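Yeah, one chain of the complex is gone here, protein chain that is, but the others are all in their spots.
As written, the chains take the letters A and B, and residue 1 is the first residue of each chain.
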Amino acid sequence: MRTVSAPARKLEHGRVGESVLRVDAIPKVTGEFAYSSDLFAAGMLWGHTLRSPHAHAEIESIDISEAVSMPGVHAVLTHEDVPGKKLYGLEFADQPVLAINRVRYFGEPVALVAAEHPEQARRAAEKIQVQYQPLEPVVDPERALEQEDLHPERPTEEAGYFNDPRSNVVRTIVIRHGDPDAEGEVSVSGVYELGIQDQAFLGPESGLAVPDGEGGVDVYVATQWLHVDRAQVAPCLDLRPEQVRIHLAGVGGAFGGREDLSMQIHGALLALHTGRPIKIVYTREESFVGHVHRHPARIWMEHRANHDGKLVNVRVRILLDGGAYASSTTAVTSNASSFAQGPYAVANALVETTSVYTNNPPCGAMRGFGAVQVCFAHEAQMDKLAAELALDPVDLRLRNAIAQGDILPNGQRITGSLPVAEVIRRCAALPVPEPEALPRDAIRLPGGAGNVTRGEGVKRGTGFAVGFKNICYSHGFDDYCAARVRLFADASGELGAEVHCAAAEVGQGVTNVILQVARTELELENITLAPHQTATVDSAGSASASRMTWMASGAVQTACRAAREELESRGGSLASGDEVDVERVYRHPQTWPLDPETGQVQGERAHVAFVCSAMKAVVEVDTELGLTRVVWIGTAQDIGRAVNPQAVYGQIEGGTAQGLGLALMEEIQTRDGLITNASFTDYLIPTALDMPPVDAVLVEEPDPDAPYGAKGVGEPPTVVATAAVVAALRDATGLELTRAPVRPDHLAGLTA
Amino acid sequence: MRITLTVNGEEREADVWAGESLLFALRERLGLPGSKNACEQGECGSCSVLLDGVLVCACLVLAAQAEGHEVVTVEGLGSDGRLHAVQEAFVQTGAVQCGFCTPGLVVATADLLARRPDPSEDEIREALSGNLCRCTGYAKIFDAVRLAAGAA
Partner (left out) sequence: MDVLTPRTLDEALRLRSEHPDAWPIDGGTDVLVELNFDRARPPALLNLSEIRELKGWSRENGTLRLGAGLTYTQCRQDLRDVLPALAEASRTVGSPQIQNRGTLGGNLGTSSPAGDSLPPLLVEGAEVELASVRGERRVPLEEFLVGPKRNAMLANELIVAVRVSPSGARQTFMKVGPRNAMVIAVASLALSADRERGELRAAYGSAGPVPKLVTAPLAERASFAERVAEAAQPIDDVRGTAVYRRHALRVLTTRALERCAA
């Protein structure tokens, strides 16, 4: 069998604060790095998932008799073959491992096939006879509140949330701050809408499940959180946790889309049934239906302010479509409500956020997690307010910038670093490039290679946006990260160390962070990182919420210091063959939940810490055809402190590209709940001709609570980029543009 | 059906299903999973290989069409255990994050620099416009191309 995680690696030279080459870069450029779709085992079979062609239907019967007798087929499984719990879920177990009597979204898994060749598995799946009785799909999130409950058991009901009796509510949060009726001298309002964005990571969902011959199973998979996978997989297989070992296979991007399970239980079920290793690799089409998306949103906002530009009251109503199953919708709901007013101090606010179940594609985590949607709305509002007050938009933002000591609408006082005014000033000061002269090659004009303009209809615009979000898990979640350090002496008596941490390397570079921290703390040359797996170390928590740098740094730092203490207690050296082996758990400062009635935090803080960013975008718009070219982007981002500056710039550039994508082209389209563009032909992500150069300024103001002062950096660029790019489009066209992504017909003024 | 082809300078044989792509044959039959399977419809470039010296998407070539032809994959770019200049440049500039697009981009860049040793900014962008990257926003990839061009 190919080794799955990269083998133990030599530490590159470099400590916290230095740019360090990626430890996995060489195997990645040579093609040797083993991603979850690259695995192979002797005797391996291919798994295939039969999925629902309906968004909502009763299943009257499933007949597998013809499928099981097809050539090469070793197993055909349905929900009846799930030995343990039939439901699973990240927050609430509301999703069937395989559909039971009803399907609630297009692409929901119904049955599984294992065969010798993927083509045999596909042909056999075609022979599974499923009798569906189609039902009217619930597809409008507003109407969902009055339609039949898709989950009559109301799985989220006793979670301590505001009691919202309406149908299909996943969660409602109401935050009342100050006097929610307070009047200002002026008021602006608007309704904003965002479509469904997809993570569109390039590595399709995939993995290998290998039965251990003793009733247990090893699953090699690309995931963001090994231990939460195990916590969901084991009960469905009716196995003890230690019988399920999850190993991190190479991850081809994640961006939130690998927080939920994909093939883990399915592969394990087939492996245990057939006694053979099972490989499952989704096609791109399957990937689009096989993972959760960014929540589409409808947002109403009213900003009340005085003539001096000071915000008086921000009133917000947010509706999020969670799709068929809860996934992390409740946490996205809480984030959207937490950041709805933007990084501004305001004495009064009323924020009502509701998320609903529908028969649309399930939505969950994606980079920016609720903050992207509200940033699009609050920044449009701030520009509108600036226009109403005839104030400079940057100046208006500076006047209201939140700072240490200020209180958020949920009652939390800002205690850590949050240099909002500084990122605004630094970003605003970035020089904007001069317009390029005409004529230019088509690829330097809107429409690019399409050769549609030589300058006709082209107008230039500049936009500015500021946003913020939380770092780490919030609202009382027991968020921790474990690390284990083994110090040993080799044959020559030289000290070495092996670090274990289950932090998922999803491309963001956390393996480097771990090694840089270990090197800084242990002051050793010979340090290796053990493969990521559940069997040898406790949970690291999720590679999500911009938390992994903070948490892994804390855990590795703590474990390294404990190992050194142990070493000191043994006289500071080890005999050959001796070792120190310590595991430590790191927890960030405690957080508290919100009061379900008032939305006020029930302790010192709801969120651990915050991170902010400002971005300026310059665009050219072909105003007749509605095509665009983003010319340049400048940004100043609060990062606390850079652990690996080269990687920080990489995160900012990449995060910006995803926000730009949502502004201009990225949307999962549905018709009656069915996805109509599940391919890279019709779900478009930015190419090399769509991304401008990004001038990034790192604002380093170490956070007092963070190990080394370092905050996460992955999400803020995505949070602000959509807002900044659309603001630039508004500046170029004079159109209101209240919906993202902005489509050519909007920009050409053909639709409202 | 059985096919014979030259892969990275070596004659190889493989039993393939008639409807199989060259990409599947490379990855699953010939033990060369370096070429990646991101979209399987020619919309991402992750499976870029050289077929008789021409840059193509291996997912859109029928395995049977490669019979008697010469294929170079990302695994065949370096020599004697040394990285190709393009691979070295990708490592140095931080052009790799998750790395799933990297093999295709490395092959596409090597192809570009073989044809245009000193490409302009526009030529770099257009030559790589068929290779999607979801992590980097391309900036460091362009840095890598410039670095490799300078090194060549």
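Here is the rule we go by: contacts are C-beta pairs under 8 Å (C-beta built on N, C-alpha and C of every residue); 3 or more make two chains touch, one makes a residue touch a chain.
Remember, predicted model here, so these are calculated numbers, not experimental data.
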{"item": "Which displayed chains the hidden chain touches across the whole complex", "value": "A, B"}
{"item": "Full-complex contact with the absent chain, from A:Ala482, A:Leu625 or A:Ala647", "value": "A:Leu625"}
{"item": "Candidates A:Glu91, A:Glu193 or A:Asp682 - the one touching the absent chain", "value": "A:Asp682"}
{"item": "Residue ranges of chain B at the interface with the undisplayed chain", "value": "1, 17-19, 21, 40-43, 45, 48, 54-57, 59-62, 64-65, 67, 108, 126-127, 129-131"}
{"item": "Touch list for chain A against the chain that is not drawn", "value": "122, 283, 285, 443, 446-454, 456-457, 624-627, 629, 664-665, 669, 676-677, 679, 681-682, 684, 686-690, 743-745, 748, 750-751"}
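Operating definition for what follows: only the chains that are shown with their structure count from here on.
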{"item": "Interchain centroid distance [CA atoms averaged], chain A/chain B, Å", "value": "29"}
{"item": "Touching residues (chain side chain A, partner chain B) in the complex", "value": "19, 21-22, 24-26, 28-35, 37-38, 40, 117, 119, 199-204, 250-255, 281, 283-284, 441, 443-444, 449, 506-509, 646-647, 649-650, 653-658, 679-681, 685-689, 691, 693-694"}
{"item": "List of chain B residues in touch with chain A within their complex", "value": "17, 19, 27-28, 31-41, 43-44, 46, 73-75, 77-78, 83, 87-88, 90-92, 94, 96-103, 106, 122, 124-126, 128-142"}
